[in-house]
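Left out: one protein chain. Kept in place: all the others.
On to chain A.
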């Protein structure tokens, strides 16, 4: 389709041509012409949110669970500024999002007009790129460029700001194929010499580890498949960041659990003691490295990343390979196979026996209870009762998020949506709706804390209106659990403002929103409550009253190296053995 049309129609046509089936948005004065076009078509479904931040998180959930870019449409001024947290979240976690914002007409820009904000100025540091379109003839091409930039290379959020007069004016539509998608063509193939060098290191390594991240999931299901092939063929242990869970199956033979501040003991000790660390699409985040100076001191480090600026940013590596991790894995496997599939079998066997010793520590052990629901127990039961199902999990941010990462197992990529880099409380509920919209028949659960959940609870209205049967699994400790934990550990148990004195009745809240809810406070009733939540045909809020002062362990205290992890009190008594001094 081409020819002359209004800017507003062009927006809808461009989205259609980009294969967009869903837009999350909220109307307002500066986008009314586009909403008028949306009204007059049926190809693109519009999900009306309750707050623009929710729209962006929904688009993130949609993108993360499908691999396609998420699309948001909001108005100028407050519509755009409300989207800023979501944009920053997507930038930190490399999620492809295209946000379209309305703007005051071009002749009013700079006059402090009603609902005017310098949207491209405000969002410049929180987008991968953004555009202000001042000419209707350039609108379609700019939208196509936006999709290109959002999805190519390291994915990320982009924003197109469209003044209202540009929407009304008529111009020439340009189809995606005819659009100049700029010079932006990031390198995807890794340098084969460097890949061969890495294979040589792999052949000799006595204590190798595959440290995988969200980049594998962003690269697509093929990369996850190649990772599995690599791990299973070489026998190397696999750990992952929070963002990479599911790339290698949690049930896989070589899985040693998540690493990082609340990662597993065996994963962190293996990172600390390895002699070859292969970072595949992760970025040495500070939650992962702990104290930089003591990070994995005796290892050679290789880093595969599509973003050249990630390499040597935080941790100096011996071998940096710029490329898409899927392409690099493919070449890596080819080279390794052609050289005779060599590994240091003797070294590996010893390495695994050390890892098994660390595993034997059972670092996730916690003190159970017959009277109070332990949050860990709640997640164990949730895992047991939902495991075989077509399940997607989102989370909010805090203790519950870490427990979910520890106790839920993911065997496939794109099944786990969480705010990693930015740590955005209020992410999970809207993200769950975005996932559900993309997968209407799946079981979508948001593992939440009550404080995070309240931050975007208005989106329950969206879930009810669009019949998104999302399950809100709230671990309610009436505390800001992670803040409280840090205050206990670091601030002399002075619990400054880390509890809520007047929480809503979540069951009544569910009813008020027109869905259903239940409260459970006893371990013996938990299974029935979870089953009732799963089986309810519609959105459901399960208010799980859990132990109020449970701490999340294991934990690498801030600024400490991996081998100074704190373990939960249930598992550390008299058990300090391997891997250096473990602080109790």
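The criterion applied here is as follows: a residue touches a chain if its C-beta (ideal position, glycine included) is under 8 Å from a C-beta of that chain, and two chains touch if they have at least 3 such contacts; residues count from 1.
Here is the rule we go by: contacts and distances are computed from a predicted model.
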item: Hidden chain of the complex, named as in its UniProt record, picked from "2-oxoacid:ferredoxin oxidoreductase subunit beta", "Purine-binding protein", "Acetolactate synthase small subunit" or "ABC transporter permease"; value: "Acetolactate synthase small subunit"
item: Residue in contact with the excluded chain [from A:45, A:124 or A:467]; value: A:124
item: Residue of A:72, A:322 or A:518 touching the missing chain in the full complex; value: A:322
item: Hidden-chain contact residue, picked from the options A:183, A:298 or A:497; value: A:183
item: Touching the absent chain when the full complex is considered, from A:49, A:97 or A:132; value: A:132
item: Absent-chain interface as seen on chain A, which is shown; value: 120-121, 124-125, 128-129, 132, 149, 153-154, 182-184, 286, 292-293, 307-309, 311-316, 318-320, 322
